[in-house]
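First comes the structure, then the notes that go with it.
The complex is shown incomplete by one protein chain, all other protein chains being positioned as in the whole.
So, subunit A:
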Amino acid sequence: MSEKEIGKKLDRCLADGVVKLGTGLGLGIVFSVLFFKRRTWPITLFSGAGLGMAYANCQHDLRSHYLLHTSEQQKQ
C-alpha cells in the first residue's frame, strides 16, 4: 500500500470516527431522554458503540488491500 493510499485511508478513518461518535452521542441522548430517565449510561454506551463501529470499519479498510477476493482466487 502506498503512502498516499494509507494517508487517504487514515483520513477516512478519522472522519468516520467523528461521524459515528456524533451519531452514537445523538442516538444515546434520544434513548436516554425517552426510555432511561435521562441517565448517562445510554449516552456512554451508544457513543462507545459508535466508536467501536468506526474502529471495525477502519480495520476492514486497512486490511482490504491484502485480502484476496473470490474472483481473483478463481483466476488462480
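What we mean here is this: contacts are C-beta pairs under 8 Å (C-beta built on N, C-alpha and C of every residue); 3 or more make two chains touch, one makes a residue touch a chain; residues count from 1.
The definition used in the following text is that contacts and distances are computed from a predicted model.
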{"item": "Protein name as given in UniProt for the chain not displayed, \"MICOS complex subunit MIC13\", \"Small ribosomal subunit protein bS18m\", \"Signal peptidase complex catalytic subunit SEC11\" or \"Cytochrome c oxidase subunit 3\"", "value": "\"MICOS complex subunit MIC13\""}
{"item": "Interface with the undisplayed chain - residues on subunit A", "value": "9, 11-13, 15-16, 18-20, 23, 26-27, 30-31, 34-35, 53-54, 57-58, 61"}
